[in-house]
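The complex appears here minus one protein chain, its other protein chains still in place.
Chain lettering (A, B and C) follows the sequence in which the chains are written, and residue indices restart at 1 in each chain.
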Amino acid sequence: MSSGKDLDAVLEQLEKEGVPLHRFVERVGNKNLAVLLRRRFLERKLGVSLSSVGSTIIDFEEVEGRNIENAIGATQIPLAVVGPLRVEGEYARGDFYVPMATTEGALVAGVNRGAKAITLSGGARCRVVRDGMTRAPLFRLPSVADAVEFVRWVETSFSEIKKAAESTTRFGKLVRVEPYIMGNLVWLRFVYTTGDAMGMNMATIATDAACRYILEKYPGSVTLVALSGNMCVDKKPAHINALLGRGKTVIAEALIPSHVLEKVFRARAEDIHRVNVEKNLLGSSYAGSLSFNAHFANIIAAIFIATGQDVAQVVESSMGWTSTEVRDSGSLYIAVTLPSLEVGTVGGGTQLPTQREALSIMGVAGSGNPPGTNARKLAEIIAATVLAGELNLLAALARNELASAHAKARRGELAASRRG
Amino acid sequence: MSSGKDLDAVLEQLEKEGVPLHRFVERVGNKNLAVLLRRRFLERKLGVSLSSVGSTIIDFEEVEGRNIENAIGATQIPLAVVGPLRVEGEYARGDFYVPMATTEGALVAGVNRGAKAITLSGGARCRVVRDGMTRAPLFRLPSVADAVEFVRWVETSFSEIKKAAESTTRFGKLVRVEPYIMGNLVWLRFVYTTGDAMGMNMATIATDAACRYILEKYPGSVTLVALSGNMCVDKKPAHINALLGRGKTVIAEALIPSHVLEKVFRARAEDIHRVNVEKNLLGSSYAGSLSFNAHFANIIAAIFIATGQDVAQVVESSMGWTSTEVRDSGSLYIAVTLPSLEVGTVGGGTQLPTQREALSIMGVAGSGNPPGTNARKLAEIIAATVLAGELNLLAALARNELASAHAKARRGELAASRRG
Amino acid sequence: MSSGKDLDAVLEQLEKEGVPLHRFVERVGNKNLAVLLRRRFLERKLGVSLSSVGSTIIDFEEVEGRNIENAIGATQIPLAVVGPLRVEGEYARGDFYVPMATTEGALVAGVNRGAKAITLSGGARCRVVRDGMTRAPLFRLPSVADAVEFVRWVETSFSEIKKAAESTTRFGKLVRVEPYIMGNLVWLRFVYTTGDAMGMNMATIATDAACRYILEKYPGSVTLVALSGNMCVDKKPAHINALLGRGKTVIAEALIPSHVLEKVFRARAEDIHRVNVEKNLLGSSYAGSLSFNAHFANIIAAIFIATGQDVAQVVESSMGWTSTEVRDSGSLYIAVTLPSLEVGTVGGGTQLPTQREALSIMGVAGSGNPPGTNARKLAEIIAATVLAGELNLLAALARNELASAHAKARRGELAASRRG
Partner (left out) sequence: MSSGKDLDAVLEQLEKEGVPLHRFVERVGNKNLAVLLRRRFLERKLGVSLSSVGSTIIDFEEVEGRNIENAIGATQIPLAVVGPLRVEGEYARGDFYVPMATTEGALVAGVNRGAKAITLSGGARCRVVRDGMTRAPLFRLPSVADAVEFVRWVETSFSEIKKAAESTTRFGKLVRVEPYIMGNLVWLRFVYTTGDAMGMNMATIATDAACRYILEKYPGSVTLVALSGNMCVDKKPAHINALLGRGKTVIAEALIPSHVLEKVFRARAEDIHRVNVEKNLLGSSYAGSLSFNAHFANIIAAIFIATGQDVAQVVESSMGWTSTEVRDSGSLYIAVTLPSLEVGTVGGGTQLPTQREALSIMGVAGSGNPPGTNARKLAEIIAATVLAGELNLLAALARNELASAHAKARRGELAASRRG
């Protein structure tokens, strides 16, 4: 649109006026140009080259102000697929390829090996057992008696509060409000179904409206301390989400026959079970962990990046348990339980070009029919992929255990066990 | 390199032979071509378009097998900067622009506002107070008496074990081995300094060598259960990392005068302090959280993506505390403590083109002189940016509290308080 | 009843026959005599004197087999009272003396000081905000789909299950069943109101009946792993009880004017608040604690021993938060929240002679009218006493802070701060 020289002239003018970077858009009237100018500004000021960052297909007319501010270009992360992975869920049924964006070598290969074993064993059976996005504003009352009174009023006013909350959203439905009292403080944990959106923004806007209704109508004295009082709880590891769920609570399981364990991993069910008990259960408990698994986070992070999820939510989305049993004839029952997987197929970063394509690989781009089914399908596929990752890593470690007897390094195991 | 038609012919041949995706490289002898073929395979099989995913500057000759396997292209994430942000650390001194890759609207703008307030107040003072990457293999002994004996042997053999571990690495130095006994199980938590690398792979490879030494030399009976016994603890939220640290333990603080609070946020120190106590401390504790902050994870995730860190490590890197005090004349003392920030400026995803450019914006691309100084500088800048994010969000919530009195929605606050 | 010589003859006969201690009752046909013989047995065998242990008013005809087996006498623990303590609860109203059995010097004196300050300030306002005893059996199903199916069946069979459970008890009422799924495992957390009994045995017996009903009627395959699956959760510190409550969730608060703080403690509200934030909130969180208080356990343990509660339940009954605010004119708002205080006034050790007298001091011995009111009254009095203990210790520490400026040891403070 303009030559380097022209750009520099514009930039010099902006600098002379002391226009901060976030005001560039309003000054030059074009978001893509503003991105270019900011990049140029940094290159000149810092003496660096940002040409790779500038090589992007993102149209900032669409994105600046919606997904980001002060943009200067894009980050590119390698994208791969694992699969085919057979999934037998309620929403996802069939063989899937799962996109993972990562920079960690050996991760995709390992998950792929797990996927192979699961698929050979008939697939991962999945269930979404809870679904609800939360937001928990915090109120302060004059006294505990007032707090009790306030909670009672909220309970009896539920239908009006629900109406106020839902007035802000087409898909969000307020399911319940959980009250928690401490001294004279009250947290109200609002729980919503949110269609195919991950729903945090939807829940926040609806809860804001609900709070305004409450503050206006409640006959007594009450103060809103914060629209989020950290009992939601968003982007922090917390037991409340493990116990009560946030987003989707999803479980994936598989029964792996001994011959598949032998063929794919050269491992035995009892050894895998033992590693799970001693590492994932005893080890995690000794570490004071809220997560009793080997490396859920690796798989969650890679799929979240690939599909435009809110990556900071890897924190709680990756919490969960791996549980195992040795069953008849040396087969291994293995399950992963993800109590608070927060995913969507619309909104946020899911609209971006590469992210949307990644979703399309799994057949979950955009809204489902009925709404909510795409997000749940995605949740089931993710859980199945996490199962593949856990199975592979535990099997690699179990094999390692035997190997250790004759103290021989095996590079493949090492790479596999690097994670988790 | 070849026309679509030729590609399809190659692909049909591969499919006919049943070659799995991860074998494409060895068949076509060119990693970039393999990426293209896999993409084409998915497009044909699934009836989707992956053209955006294919539009990448990444050279898979460099990346496939090192950072990823089964690659099909790249994910593009919008990249922005916040700044200038003044940092007064031991390693980072001056005004910095900080790259953040995110799809969450309003995040960058909010952190930028916090950065402005901090810079106006003289900057964020930072200190790295601990530094060490960990790996904790798990051993099983016949009995508790044997476990005690084993630990004693490890302690007296420390220098030999150190030699074995360090034989695998140029920069990694084994600092200490922390033993933890449970029944007849023993976890040995190896702690290393790792130069400018985040160091998890370095630590794993070195610990693997140490374990082989131990297994070979220990005169008694001992079994290695797993090279990682979940007390490291990697990519799981756990109190051990909050207490003892993993990666960098880094603290950033600032003293914000009342006039800056008023000017930038229209908020008062006592209100901000109160939100911090009631939301971040009481709220998090009620939620059973290991993190006592508002939204560290948002900032950590965005910088990690931008700079090629291991994004799954956002889980523990985002743990930490925000602490506040009201000081003289209504000024606000605010500090963020990040006990286990795992970052590097070499290795992993830091070599990728856009990631390396992002690091260069902060002057921390590649190795520091002496080694280790770049990673610590990065840690200080990240902590300062986290401080900016916390300050901004707490101030927005504190203002919200007053606003709530007259029950008026304010869009800006809403957006700001959406996070956390 | 018999001389020492006769006793020895009986004992020699029992020893000759190799009768174990727990069979003495059936052999000598008198429980008090069996107690005496066991004591004598130990004295002879070990060469010790147990005369103090033998000096007891307990009638083992009443107690052996109900409260204990293999009895040899009694332990005597010093008993004191604190008070008068003014309580303004829903069930407890007036000035109370509170019995505490302890061997820890300075504890009673400190709590008494806190009681004085509270009473001078108009008393402790108390509320029981939740009430329910829990028992959570654990079931194993063949698969996650079966687990989901099972939970649905339990939900639709609630009224029958309730009938089965309540058939075993006069006062116990099943309020709800909370299901928690992990993989193919299902915990059902049964919640009961239990009248004036603490109710754990009542809940266990009722839940056992419910489980038998479930096992008999459920059409599918299901296994009961354990009648208690550790999600109840009894006698272990756990966030689930902090969050959802077990026994009584009770809150006590007071507003202490500055002149009372000055007179009783020579301390200021802002210093006390600061100690609470930095010690009880930040310190506890750094320690990875589930309890955010100074020394609830001291008060709970002493009252539990005095009143015949299940002392092992001090573990969860002492969890909770102390929250503070500085209010107008330098007054201090202070509240204690005890989420899982497990107490009763009938059953268990409450029937024993000294324990019953201790309950009578507070006017809560035996059943209330209506049932449940005595146990709630006791819960309110305990919370008020805990509040007194916290207030005193925080004030002592806050004073200590100032004292530290001129580095002078003050013995009284030391003793006070020894606890917690």
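Points to keep in mind about this one:
Basically, contacts are C-beta pairs under 8 Å (C-beta built on N, C-alpha and C of every residue); 3 or more make two chains touch, one makes a residue touch a chain.
Here the structure is a predicted model, which is why all the values come from computation and not from measurement.
Although one chain is omitted from the display, it touches the following shown chains in the full assembly: A, B, C. Considering B:Gly54, B:Pro78, B:Gly132 or B:Gly288, the position touching the chain not shown turns out to be B:Gly288 (whole complex). Across C:Ala165, C:Ala269, C:Ala358 or C:Leu387, the residue that sits in touch with the chain not pictured is C:Ala358. For the chain missing from the display, the contacting residue among C:Leu37, C:Ala74, C:Ala92 or C:Val151 is C:Ala74, taking the whole complex into account. Contact with the chain that does not appear here is found for just one residue of B:Arg127, B:His295 or B:Arg376, B:Arg127. On the side of chain A, the interface with the absent chain consists of residues 239, 242-243, 277, 281-282, 284-288, 290, 292, 321, 323, using the contact rule stated above. Touching residues on chain B toward the chain that is not drawn are 125-127, 129, 143-145, 148, 180-185, 239-240, 243, 249, 251-253, 288, 321, 323, 333, 335-337.
By definition in this document, only the chains that are shown with their structure count from here on.
The mean-CA centres of chain A and chain B are about 16 angstrom from one another, to the nearest whole unit.
Computed centre separation for the pair chain B/chain C is 43 angstrom, with centres defined by C-alpha atoms. Chain A and chain C have CA centres that are 40 Å apart. Touching of two or more other chains is recorded for residues 239, 243, 282, 284, 286-288, 290 of chain B.
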